[in-house]
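For this view, one protein chain was removed and the others were kept in their places.
Each chain gets a letter, A, B and C, in the order it is written, and its residues are counted from 1.
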Amino acid sequence: MIRAGDRVVILLEDEETRLFAEVREGEVLTTHYGNLIMSSLAGMEYGSFVSLGFKGAYVLRPSFMDGILSLKRSTQIVYPKDIAFITLNLDVKDGDVVYEAGTGTGVMTSVFSRLVGSSGRVITYEKRSDFVMRARENVAALGKIERVTFFPEDIERCDEENVADSFFLDVPDPLAVMDRAVSILKGGGRICVLCPTTNQVQESIRLLGELNIVDIQMWEIMARNYKTNPDRLRPEDRMVGHTAFLIFGVKIKRRSRS
Amino acid sequence: MIRAGDRVVILLEDEETRLFAEVREGEVLTTHYGNLIMSSLAGMEYGSFVSLGFKGAYVLRPSFMDGILSLKRSTQIVYPKDIAFITLNLDVKDGDVVYEAGTGTGVMTSVFSRLVGSSGRVITYEKRSDFVMRARENVAALGKIERVTFFPEDIERCDEENVADSFFLDVPDPLAVMDRAVSILKGGGRICVLCPTTNQVQESIRLLGELNIVDIQMWEIMARNYKTNPDRLRPEDRMVGHTAFLIFGVKIKRRSRS
Amino acid sequence: MIRAGDRVVILLEDEETRLFAEVREGEVLTTHYGNLIMSSLAGMEYGSFVSLGFKGAYVLRPSFMDGILSLKRSTQIVYPKDIAFITLNLDVKDGDVVYEAGTGTGVMTSVFSRLVGSSGRVITYEKRSDFVMRARENVAALGKIERVTFFPEDIERCDEENVADSFFLDVPDPLAVMDRAVSILKGGGRICVLCPTTNQVQESIRLLGELNIVDIQMWEIMARNYKTNPDRLRPEDRMVGHTAFLIFGVKIKRRSRS
Partner (left out) sequence: MIRAGDRVVILLEDEETRLFAEVREGEVLTTHYGNLIMSSLAGMEYGSFVSLGFKGAYVLRPSFMDGILSLKRSTQIVYPKDIAFITLNLDVKDGDVVYEAGTGTGVMTSVFSRLVGSSGRVITYEKRSDFVMRARENVAALGKIERVTFFPEDIERCDEENVADSFFLDVPDPLAVMDRAVSILKGGGRICVLCPTTNQVQESIRLLGELNIVDIQMWEIMARNYKTNPDRLRPEDRMVGHTAFLIFGVKIKRRSRS
């Protein structure tokens, strides 16, 4: 049941317009079909249809994806197609300690905080303090902020060793802090480095190989969306061509001398 | 630290051969470098290097992905590129009730059981009882079996209504049970239907639209793997061209009459 | 050498702006760097740099692709990625007789007319007479119009049999005229049907199979463009996700009864 204070998605009947709003006294949502008195939704079931003059709208519970799309962004966020593949390949699970640099908008921080369970921790570094402030709000809204520690500084300032089950590295210059990141990982821990360019991929792979990282893999995920008219099924005319290259590897205790 | 009874991944030094074995008295793993007495690994750190004559191997903690790849399979399993995208778009989270038909090899059952938390439930139907037996073993190994209820029968036999936060439908003939699946969903609940052919996609989308499902989206995920020689970076010559089309939608309470 | 009357491409020094113009007395091209007196280009070599105040531009010979991009269009044109693959798979060559329905903007008509040589013919049908008029202009500019016969009518009006080496079918409803198209083909002749939707592909493949067409293949071509900064190589953020599905087949004299 929808309650006062809930954030909801209003999907107009055309199924193409998606609006975000809060169920609150005095809140009025303006749509191109007409206005919606938000407090009138309290007590309805999710999935209900509300009339807006001649047309209407569905009231839906925001998904995590809706949450991401409604965030105020500090930086380019990680795309959904990449988010899910990253968490699966980093093998983030109950009880894990996950390190991240940088925090950015806080999307991955939120994702990780939901996956580590009540006994897990997310430790995230971001040197831009304005980003950290906004990321805190975003993680409070989307994730489990009580499991997250924010450090408003460069990951270079962290002096931990062998503590992280996984490390997510998404900063403008990953090469500069990669040695530090690998040191923070436990033996057998996993790292993901996100790079936009092939030049950075090449250099990152080379350096990871020198830093006791094995089983290095690199993936690129392409998500293709279709128009869903069942009589005229076809892919959308335009698609996302590139977001980032995703590098994965596992830390070993020492490299063999062969 | 590695303990007796742990299952581990042995990654040979060439970084191309991956073996699965258990740390157990009397267990000997045969590799093309030489034999490994598995009990000798107890007490080592994960990520350690062990010598095997002239060459050696790394001892790694199996990831969830490793677990999937080492399963005994009853059916075609859902691919990693699709697994992660499905869970994100179904918005599976702590406390959720997830229904599934059919269970198959139990991979998605395992994935869902890890995501619903200790207060959530996964209810899975599979009419082939031989599949159910194997799926139980797989979920016991990979997931949280205490959160799962297995029904060795057709989803048509389920008479629940409005109970599921999400439904994952992956059966040979989804059209035959789609009405039942949608009834089991709560208002605002999410469904994912997995279809291998465009014919089945068209019919599924048409039927979903008649069954109070809105916000229908269809995605195809392509994952491209690269050779990771930093001096000769290039995509692999061959890639997976197709696994399945992924249809998503949200249940509403009633369809508008406009 | 550039001569009066030549059409040229003016590529501004930023390498992002591409303008089309004619070398002609009195013609002045306005650019955001300044004006260019077109007649001043006569006598220069192609590839020359001309000054435009503080900045400048390169004068290039228009390629066939430039020609296509500068056409006045009647309909959605076939994309370059598809054009080349179609002609290769239809095996269009010196001396061939190529039939086409419909003519549309005349892009494929132009392409075919260049490939059939002086002894070949292109016969093209288009029921919209306004399209035919514009297509004639386009083929005159881009192709070899003396090798082309235009029929301003539906392909159904053609009563030829067994005359075409290949047939290119690109009309809104290919099923309605497919029987006619196949009849026009010689034994061993090749057909290409261009379909935007999977529904139309399915029906076209089924009908082709009933109409003495064998070796049916279906392809989809994806062309991915990169940003060409050598220090930051990466694919473009957005790409074309879909244009059309390309079906190919070969006509046999009669179908076996097995």
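Things worth noting here:
We take it that a contact is a pair of C-beta atoms (placed from the backbone, for glycine too) under 8 Å apart; a residue touches a chain by one contact, two chains touch by 3 or more.
Predicted model, so just to flag it, every value in this text is computed and none were measured.
Remark: the absent chain touches shown chains A, B, C in the intact complex.
Of the listed residues C:19, C:42, C:163 or C:221, the one in contact with the hidden chain in the full complex is C:221.
Touching residues on chain A toward the chain that is not drawn are 198-199, 201-202. What chain C contributes to its contact with the hidden chain is residues 11, 13, 15, 45-49, 54-56, 58, 60-61, 63-65, 80-81, 83-85, 87-89, 91, 93-94, 114-115, 117, 186-190, 198, 201-203, 205-206, 209, 212, 214-226, 228, 230-231, 233, 235, 245, 247, 250-256, 258. Remark: the residues of chain B touching the chain excluded from display are 196-199, 224-225, 231-243.
As a convention for this text, only the chains that are shown with their structure count from here on.
At the interface between chain A and chain B, over half of the residue numbers involved are used by both copies, so each side presents largely the same positions.
Rotating chain B by 180 degrees superposes its CA atoms on those of chain C, with the angle stated to the nearest 5. In terms of their C-alpha centroids, the spacing between chain B and chain C amounts to 45 Å. Chain A and chain B have centres, each the mean of its CA atoms, that are 21 Å apart. For chain C, the set of residues touching two or more other chains reads 198-199.
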